[in-house]
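The structure under discussion appears below in the form of structure tokens.
Only one protein chain is missing from this complex, and each of the others stays in its spot.
Let's look at subunit A:
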Amino acid sequence: MAVVFDRTQGLAEKQFHYCPGCTHGIIHRLVGEVLEELGVLGDAIGVAPVGCSVLAYDYFNCDMHEAAHGRAPAVATGIKRVLPEGVVFTYQGDGDLASIGTAEIIHAAHRGEKITTIFVNNAIYGMTGGQMAPTTLIGQKATTAPYGRDAVDTGMPLRMSEMLATIDGAVFVERTTVHNVAGIRKTKKAIKKAFEVQLAGLGFGIVEILSTCPTNWGITPVESLKWLEENMIPYYPLGNFRTPEEGK
């Protein structure tokens, strides 16, 4: 029988631990496919975060380094500076990247580190059980925002892509979603582009991917996809914020 769909070489033969309906798994698959299609699996070194994707080091079929919470871009900097020919990426959640690791991500971008960041924004702290993230929406309930996030006390949700796009060294910045097929296709394209920017030595690239967390949002997987579309996309507009000139 002809094989019409197979496991990508980019992923190891391990079963994901993610909750049913969590889109972390889709994003893993897209990153794995891109690494395989670009033929860079043998040169890739991934940096896993602290968050639900902490075990990403077991899932990607390439050398992996597990970082401290938020420090992945600094770890990736260390790796890339020793191995300029390596293909170095970080995979980070929104607590990891937009809260405890803001200094590291901004300065990796600021130095124009030739690395690729996959930024999974699910508007919540998944792993620790649903606490408020800097990206939690106004009115959204979290275990540390039981009455819903309030802008007066906690500020407005942080738009990382818009912020990073103001930095010269961040040459590729795009926000995508994986809540529907069109979004998944665009996300893969963006991930590929971000790696190509690294391969061309142009600078720092990041893809912010809107993702679901049915478990901590307290709704079903299907409702989660809808919630993402109706609540996250209006506040976190999809699209490209920066592309290197020649690639436009």
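Methods note: a residue touches a chain if its C-beta (ideal position, glycine included) is under 8 Å from a C-beta of that chain, and two chains touch if they have at least 3 such contacts; residues count from 1.
The definition used in the following text is that contacts and distances are computed from a predicted model.
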(request) Write down which listed name, "histidine kinase", "ABC transporter permease", "3-methyl-2-oxobutanoate dehydrogenase subunit VorB" or "ATP-binding cassette domain-containing protein", is the UniProt protein name of the chain that is not shown. (result) "3-methyl-2-oxobutanoate dehydrogenase subunit VorB"
(message) From the list A:22, A:38, A:64 or A:202, pick the residue that touches the absent chain.
(response) A:64
(request) Check the options A:77, A:92 or A:211 and report the residue that touches the missing chain. (result) A:77
(message) Looking at the full complex, which residue from A:47, A:165, A:178 or A:213 touches the chain that isn't shown here?
(response) A:47
(message) Give me the subunit A residues in contact with the hidden chain, please.
(response) 12, 41-45, 47, 54, 57-58, 60-68, 71, 74-83, 86-87, 103-104, 106-107, 110-111
